[in-house]
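Yeah, one chain of the complex is gone here, protein chain that is, but the others are all in their spots.
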Amino acid sequence: MTTLLICLPLAAALIVWVLPMNPVSAGSLALLAALAEVGVWIQLLVRYDFAQGGLQFSDRHTWFSDLNVSYHVGVYGFSVWLVGLTVVVMAATIAYGFWAGRERLRAYMGLMLFLNGAIVGVFVAQDLLLFYAFFEAMLIPLYVLVGVWGGPGRMGATLKFILYTMAGSLLMLASIVVYGLSQHTFDLTQIGESSSQWIFLGFVAAFAIKAPLFPLHGWLPDAYRESSPEVAAVLSGVVSKAAAYGFLRIAVAKFPGPAHDFRAPILALAAVGLIYGSLLAFRAPDLRGVIAYSSLAQMGLITMGVFAVNDLGLDGSVLQMVNHGLVSATLFLLAGMVERRTLTGELGRLGGMARGRPALATVLLTTGVIALAVPLSSAFAGEFLILAGVFQRGWGWAVAGAVAIVLAAMYVLRLVSAVLHRDVGPAVSDSALDLRPAELGVTVPLLACLLALSVWPAAITQHSFRGDHGAADVAAQFK
Amino acid sequence: MTALLGPEISWYLAVSGFLFATGALGVLLRRNPLIVLLSLEIMLNGGNLALIGFSRNLGDGGGQIFALAVMAVAASEVVVGLGLVVALNRKRVTLDVDRLNTLRG
Partner (left out) sequence: MVYGAWICLLSPLVAACAITLGGTRQSRRAAGYLATASCFVAFAGAVAAFIGLLGRQGGDRQIISTAWTWITGGSYQSGLQILIDPLSVFMMLVVSGVGALIVWYSIGYMDGDDEERRYFAYMALFVFSMLLLVQAGNLLLLLAGWGMVGLSSYLLIGYWHERPSAVAAAKKAFVMNAIGDATMALAFFLLIQKGNSLEFGILGGQFSSTVANLVALGLLGGAVAKSAQIPLHTWLPDAMEGPTPVSALIHAATMVTAGVYLIVRTHAIFEQAPKIADLAAGLGALTLLVAGLIALVQVDIKRVIAYSTMSQIGYMFVGAGVGSYPNAMFHLMTHAFFKALLFMAAGIVIHALVNEQDIRKMGGLRQLAPKTYWAFLIGSLALVGIFPFAGFFSKDSILAAAMAHGGWYGYLLWAAGLIGTLLTGLYTFRLFFIVWWGEPSAFVREHFHPLRRDVVGISLAIPVGVLAVLSVVGGWIQFSPWWHPVETWLQTVAEPLVSPESWQEWLSIALSLLLGLSGIAVAWSIYGAKRLAVPRIAWAQRTLEHKFWFDEAYDAVFYEPAVFFANLLRRGIEEPIISDSGRDLGDDTRDLGGLVARAQTGLVRTYVLAIASSVAVLAVVFVIVK
């Protein structure tokens, strides 16, 4: 079933690219494939045995036997949730892209489907070279999607994005090769732990650029500003989680010694990113800027959770990965909807949109309120767990997190007020209608997932890692 | 094999080295491309001599055959080189290797 999850979107991408069809058919086929993917995932979710945990639905075929490289895919408890996040967000973004009517829709849909398959591959790959292949495969469609369908500054944004990511990936490749050769296998389920700091740093560099972690975030603002809203949603919601997943699955699980030695500097960078991102989001002049910097802050928080390496931190970070993915995707889609109506994202030119647009106001306000982690929301649950976990590694980190709680309130409320409240802005005209049924159909399911998680966050936190409560031994999870 | 006649191998090597060194110095120090090509030939021949000397010494025919191959290569390389020099001359370009640097990076 795991291979089906990867191949279904790839096959659909091929069909969309190769067969001659008009844009409507291409879009419908893509949407159908995305929804079918969600269906397959639901089946996976239902059939995964959470009581037992561990690697399930695994599929293994040898690739190079002399180096012990294989095609090995499978899911753990927490990867089930991350794959779920991917397929749900991709379905919503494909639907929105179809409805918004991008040019050259066939190529666009094919690329989105390919991206879908590549990201799912990252989360289920259990072989280092396969992981690397999928990690790089994510970049190809993104390069084209941002570079062709992006805004006016797209070439610079794409170039920066690719340069940064490739630099990290090359370091990761070096690490993979050295690690795999020294252990005589590339299979993540068989490879032993290593105490080499250089290999660890090679992996950390790649993931730190992808996440991104301060100060390697130079590609972030432009990439998020210039891409089309649904691509930004995927970038911020899902692709960044691939980096967090990498931190968890490889960096922390396989390098416990170096993870312990480097914990303080990495937590420091993450905490700085959290506060820095929040402060910059507070003063960002445009919609996309606020969401982009808040994304930087949240990834800092998630990284803090991962590197706390205890039950609270890890459970919290998995929950927060899913939360932030959904929230960020919804926010970017909403930003796209507002930009479509007002032809600008600048907060100074917006305002008063709540009048006469109850659906937009309700959806934006609800999403914003969850984004700032109002207590009782799932984002609060994740944030609370992460900070409780990090607190046990040093009270200073939790204090930084607490400051970020206040800052998050400030920047989200500023965003909401600037768009919805006060006087009607110069860019808002009466022809800017309320959310159409299709737009509601894209954002409301995402919100519904968030609200469901808010009612029962234990769905994720209790079902991510093996049931040895009290065990802070991450590596043991993967045996 | 019967007793070898003639000088010992060291004499052959000495002459070969002398030829090689002369050729090398010529390649490095002379400015006219024709002279450089000439010196190159002398270097090649020095190498050939060493090959043949060892071939005789060790009783292995491979050295002599390889010397023939070297001569073939030398001939083809001279054709190309001389052709270049003649073309340069026709274009009235100075025949001075220190001044021919259009292929710089």
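To keep things simple, chains are lettered A and B as they appear, and every chain counts its residues starting from 1.
Just so we're on the same page, contacts are C-beta pairs under 8 Å (C-beta built on N, C-alpha and C of every residue); 3 or more make two chains touch, one makes a residue touch a chain.
Not measured: the values here are computed from a predicted model.
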Identified contact with the non-displayed chain, of A:G53, A:G389 or A:G425: A:G389
- request: Name every residue on subunit A in touch with the hidden partner chain.
  value: 156, 159-160, 163, 215, 217-218, 221-222, 276, 279-280, 282-283, 310-312, 315-316, 352, 354-355, 358, 362, 365, 369, 374-376, 380-381, 384-385, 387-389, 391-392, 395, 398-399, 402-403, 405-406, 409-410, 413-414, 417, 420-423, 456-458, 461-462, 469-472
Message: Considering the whole complex, not just the chains shown, which residues of subunit B touch the missing one?
response: 24, 27-28, 36, 97-98, 100-105
